[in-house]
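A single protein chain has been omitted; all remaining protein chains appear in their positions.
After this line comes chain A, so read on.
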Amino acid sequence: MMASAEDTFADLFSTHQQRLFGYILGLVRNTSDAQDVLQQTAVTAWQKFGGFDLDTEFFPWAVTIARYEALNFMKYRRRSRLCFDQELMEQLGEDACEVSGEVAEVRLAALGECLKKLPAADSKLIECRYTHGLSSLQIADVLERSQPSVCNSLRRIRENLMRCISRSLSQECVL
């Protein structure tokens, strides 16, 4: 039985939405804004899905839509007037397309394991930043620390996590 267009789109978008979100986040550098752009990207992609050739790759097609949606977003609703130029946005899109979606899924699984190994204080910082969406300034207020200190800690934790993921993937010979 042929899958409906709705089901096909849902399958494709859910497969790639995580990578799309990462790409958009690189453009707008704000989680909430990136979620807004991702939502609009999904809406536009569905509206244009009739013109999509199923024999071609979905992700580059969706990245193009996401780039335009991000441009529109930053033109009308951006929080910061600082915006990458189109050339860099395209370059970032091309880079994103080079990453295998399958590896991205394995990375997520490895990340889950690495997060469990974090010290409690680091885990709390990650909770504040990513589960609850607090900004570094808000976290600094909560923890009575300076904002640069919080930013440094977040960077250190992320780098440790990324190293942990690399080690984990190396051991599993995914690379």
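FYI, a residue touches a chain if its C-beta (ideal position, glycine included) is under 8 Å from a C-beta of that chain, and two chains touch if they have at least 3 such contacts; residues count from 1.
One rule holds in what follows: contacts and distances are computed from a predicted model.
Visitor: Pick from "Cytochrome c oxidase subunit 1", "FecR family protein", "Ascorbate-specific PTS system EIIA component" or "ATP-binding cassette domain-containing protein" the UniProt protein name of the chain that isn't shown here.
Guide: Hidden chain, UniProt protein name: "FecR family protein".
Visitor: Residue-wise, where is chain A in contact with the chain that is not depicted?
Guide: Against the missing chain, chain A presents residues 6, 9-11, 13-14, 17-19, 21-23, 25-26, 29, 31, 34-36, 38-39, 42-43, 46, 80, 82, 84-85, 87-88, 91-92, 95-96, 98-99, 103-105, 107-109, 111-112, 115, 126-138, 141-142, 147, 150-151, 154-155, 158-159, 161-163, 165-166, 169, 174-175.
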